[in-house]
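Note that one protein chain is taken out, while the other chains of the complex remain in position.
By letter and in written order, the chains are A and B; residue numbering begins at 1 in each of them.
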Amino acid sequence: MIDTQLAALLCSGSFILIGLYAAIFLDNIIKKIIGLSFIEEGANLFLITLAYKADGIVPIFLPGMSPDWFMANSAYPLPHALVLTSIVIGACTLAVTLAIAMVLYKKHGSLSASKILGDNHE
Amino acid sequence: MNELIPLMVIIPITAAIILNALGGKNSAVKTLSFVVAIVLPLIPIISNYGFHYFGGHSPLIDNGNLLSSLPSFISNGSLSTFHIGISYSFEGLQKILLFFLFIVGFLAIFTTINERKRISGQYMFLMFMGLGSVTAMLLSDDIFHMYIFFEIAIISQVGIILSSNDEQKYETAMKYMILGSIGGPILLTGIGFLLALVGSVNITDITYVIKNGIIDPYSPVFLFSFGLIFFGWIYSVGLPPFHTIKSAVYSKATPSGSALLQALSVVIFISFGLAILRIYSHLPFVHEVIIFFSLAGMILSITMALIETDLRRIIGFLAVGELGYIGLGFGIGTNLSITAALFQGLNELIITALLFIGFGVILQLTKTSDITKLGGLIEDNPKISIMVLLGGFAMAGVPPLNGFQSKLMLIQSALKANFPELAIIMILVSIVTFMTFIKIFHAAYLKPKPNNLTVEKSLVPRSTIFAVGVLLIICIVLGLIPDLVVKEFSVFVGGLI
Partner (left out) sequence: MDIYILIHNSVQKFKDKIKKDTITNENVSSAMAAELTIISTILISSIMLRHVNVLLTVLIILGLGLFLITNMPLISKLKKEQDDSLNKMMFYVILTLAILVSAIYWGVLK
């Protein structure tokens, strides 16, 4: 049986690496953006994994629980709160990026990053 | 009046949301944004120093009744000193920086209102959202909270770029978003490592835990988190390799927009930089790494500024290069150098805003910012040109302006800390800055006017002259009486280390 936490950590690491690969090597802007959201989700998964506790309980202190037992068995609630915020921010960033991609496609008629985002300063 | 501390964030964000809802209602948008922008600088002035704990969650140790009712492993352990909720701290540094940030913000908003006949509520939304988010970053004692508001600031920066008239704005915004979508999550992962190690994202808690030896400061997790957070920092402020995109971003927005953008960047630089110094300054190589990247930023930006021909891009590169000075001050890491770096940051915030707004007049009158096509504009607007010249002197560090005072302090601190090489490089770079500035000033104002240059005969808006004048007065006052702000900064830095 694989340790769930370890598996999730490895998964988040590979998410980040796959995302970086896509963002660097794929030419299509939409594919790049998908890669970027992979990086984002990898970071979120990493954060949420920190809160995991095998056979843990929901971190709500109910009457009748002993504090020591609660401490030993509850999951850590802080990362859940953080990840929730972070997912919202990630969604906003993704929306803005996709909106810009749409405008760029209308302007250039193409989604090739090397064509659109190459050196067009001169 | 400690209740005012959260209002510094809440007021601009609420105003932003209302302005967004108002949308195209021209006069309502103008009135509301003017009133809010003029009220904002007053809040840091009348607010008292202190802390604000959101939800009333002060550390347990401050709350005797509650503490005595808890089990002993909490009340006697380090948990009792931890901050449970988000906390804001408001001290001398925050007071001064926020005051001047809001002044720059007011001037940017004021010139925008006056330049444009029709003003959209959405654009004002972006400006106020940017102001509110960097304010939260500067006040916050919580590194995750800083990350969230940093991402909000990035989105509003992108929005400000998109609302200009530049042809290349979409491409630049796209590049910024792509690079940002790499830098942001990497920063978040670094924060995650810190969270895994300490169990809290509050900077005071993290430093407490490290100082009391509860965690091993040389553990690989801690070092890894430094690498990732530092990478996020250089992305957020535009040190190399992000200096090209940052200067491109500055050069694509409207002049008042660029003035605000660089002000936001300076505040982001200072808030993240202080967080990094507080958490990691005991690691042996941290200062060297900061010095390396700051030096690279200074050298690469200043040389690129020299050979660039687009006026706004040149100022963009100069602005990024000046950030290197702040970085050097942080990197040297003595009390004097950090004080000088904060002072330099404040000065840069003001001077670069002056230059962007001042040179923006050229773009407005001639519709070009290519210095090879410009010339002879001094006869069209002599007032602005003299004020811009003085602003450029301030940036290069000519006495008695404010840039001189902060650069002198930085050079002295470098000499005292046994880094004479850094002092020499700082002098060298400020000479080259001077040269670059004189070059663009000559090209735009003094050189004979090319025949094919058409200058619109409209008057320079009074609001622009007013904005540049106010910023110049601040430069001169801070140059003559630096103690107005330096004392507060040194008190703050003394409490930091």
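Here is the rule we go by: contacts are C-beta pairs under 8 Å (C-beta built on N, C-alpha and C of every residue); 3 or more make two chains touch, one makes a residue touch a chain.
These figures come from a predicted structure and were not determined experimentally.
Just so you know, the chain we are not showing touches A, B across the whole complex.
Taking the complete complex into account, B:299 is the one of B:215, B:299 or B:491 that touches the chain left out.
Contact with the chain not shown here comes from a single listed residue; of B:226, B:393 or B:445, that residue is B:226. Of the options B:19, B:40, B:60 or B:178, the residue whose C-beta touches the omitted chain is B:178.
Of the listed residues B:33, B:244 or B:258, the one in contact with the hidden chain in the full complex is B:244.
Residues 20, 23-24, 113-114, 117-121 of chain A touch the missing chain (whole complex, contact as defined above). Where chain B meets the omitted chain, the residues involved are 172, 175, 178-179, 182-183, 186, 218, 220, 223-224, 226-228, 230-231, 234-235, 240-245, 248, 285, 289, 291, 295, 298-300, 302-304, 306-307, 309, 372, 419, 421-422, 424-425, 428-429, 432, 435-436, 439, 442-443.
One rule holds for everything that comes next: only the chains that are shown with their structure count from here on.
One inter-chain figure worth recording: chain A and chain B are separated by 27 Å, centre to centre, where each centre is the mean of the chain's CA atoms. On the side of chain A, the complex with chain B involves touching residues 16, 20, 23, 29, 32-33, 36-37, 39-40, 42-44, 46-47, 50, 67-68, 76, 78-79, 82, 85-86, 89-90, 92-93, 96-97, 100-101, 103-104, 107, 116-117, 120-121. Within the complex, the chain B residues that touch chain A are 71, 144, 147-148, 151-152, 154-155, 158-159, 162, 168, 170-171, 173-175, 177-178, 180-182, 184-186, 188-189, 192, 195-196, 199-201.
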